[in-house]
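A single protein chain has been omitted; all remaining protein chains appear in their positions.
Showing chain A:
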C-alpha cells in the first residue's frame, strides 16, 4: 500500500493558476494590437453616438440655403456643409447613432433567432434537422442584398421594417453556422460522456451544447455587423431604410450623390465613416476568433 501510494503520487506537474475561459480570451485579445485598435475605434464610435448631443457643434437638422455645399475646412464648419447647408460634422456624429443601431440590432436579433433554430436543427439531426435546414436554405439561396431590398420593399420603407428585413437576412446565415457547430459538438466525446453519466437531452443542450456553441456563433455574428451596416446603409441609400431628414450615413451618401462633381471629398465622408466602422468590426471579429481558438 505504501509502495503503491508512492507510485501514484509521482510526478504531478505544477498547474498554473486557473482563470476563467473569458479571462483567458481577453488576455490573448489584449496581445493582438490590430484587434485592440479596432476595439478602440468601436468604443470611440459608440461613445460618439451616445454623446452626440454634447459633441455635435450644431443642430444636424437645421440648414441654411445660403451656405450649401461648403468645402471641408470652412470656418465654422470643419467638415463643410451638405446640400441643404447642414453642418456635416454634426450630421456625421449624429449619424453614428442610427448607423450603429441599424448595424448591430439586426445581428443581435438574428443571433438569438438563428442560434435557436440552428441548435435545434443540429441537435435533433435526422429528418427534423433536414426539414429545418432545407427551409433555411431557401432564404439562404437569395443574395443578401436582393433579399433585404425585396423584403424592405414588400414591408414598406422605414427604420422598423428595415430592421426586420435585415434580421431575416441574417437568421439563415447564423442558423447555418449554429447547425454546423452543433452537429460537431453533438459528436464529441464529452457529450457522450455526459450521456453516460445520466444527463438528459435538456441538460446536454443547456450545458454542453450551449457552452461550446455560443462562442463560435458569437464570433461569426461579430463579423456580420459590418455586413449589416453596409446593407442598412444600402437600404437607406435606396430610400427603404431611414427616412430623411434623419442623419444616417447611408442616406447621407445618397443625398450627397448629386454633389459628387461639385464637392467629391464632402460626398465621400459618410462612406469613409461606413468603411472605417465596418473594417473595425471585421478586424475585431478576426482577433476574437484567434483569441478564442487557442484552447489546447
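Everything that follows uses one rule, which is that a residue touches a chain if its C-beta (ideal position, glycine included) is under 8 Å from a C-beta of that chain, and two chains touch if they have at least 3 such contacts; residues count from 1.
The working rule: contacts and distances are computed from a predicted model.
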UniProt lists the protein of the undisplayed chain, choosing from "Nitrous oxide reductase family maturation protein NosD", "Amino acid/amide ABC transporter membrane protein 2 (HAAT family)", "Transketolase" or "Peptide/nickel transport system ATP-binding protein", as "Peptide/nickel transport system ATP-binding protein"
Contact with the hidden chain, among A:57, A:73 or A:200, goes to A:200
Full-complex touch with the removed chain, picking from A:26, A:190 or A:265, is A:190
Missing-chain contacts on chain A, rising order, are 4-5, 7-13, 15-16, 18, 21, 126, 188-190, 192-200, 203, 207-208, 211-212, 215, 295-296
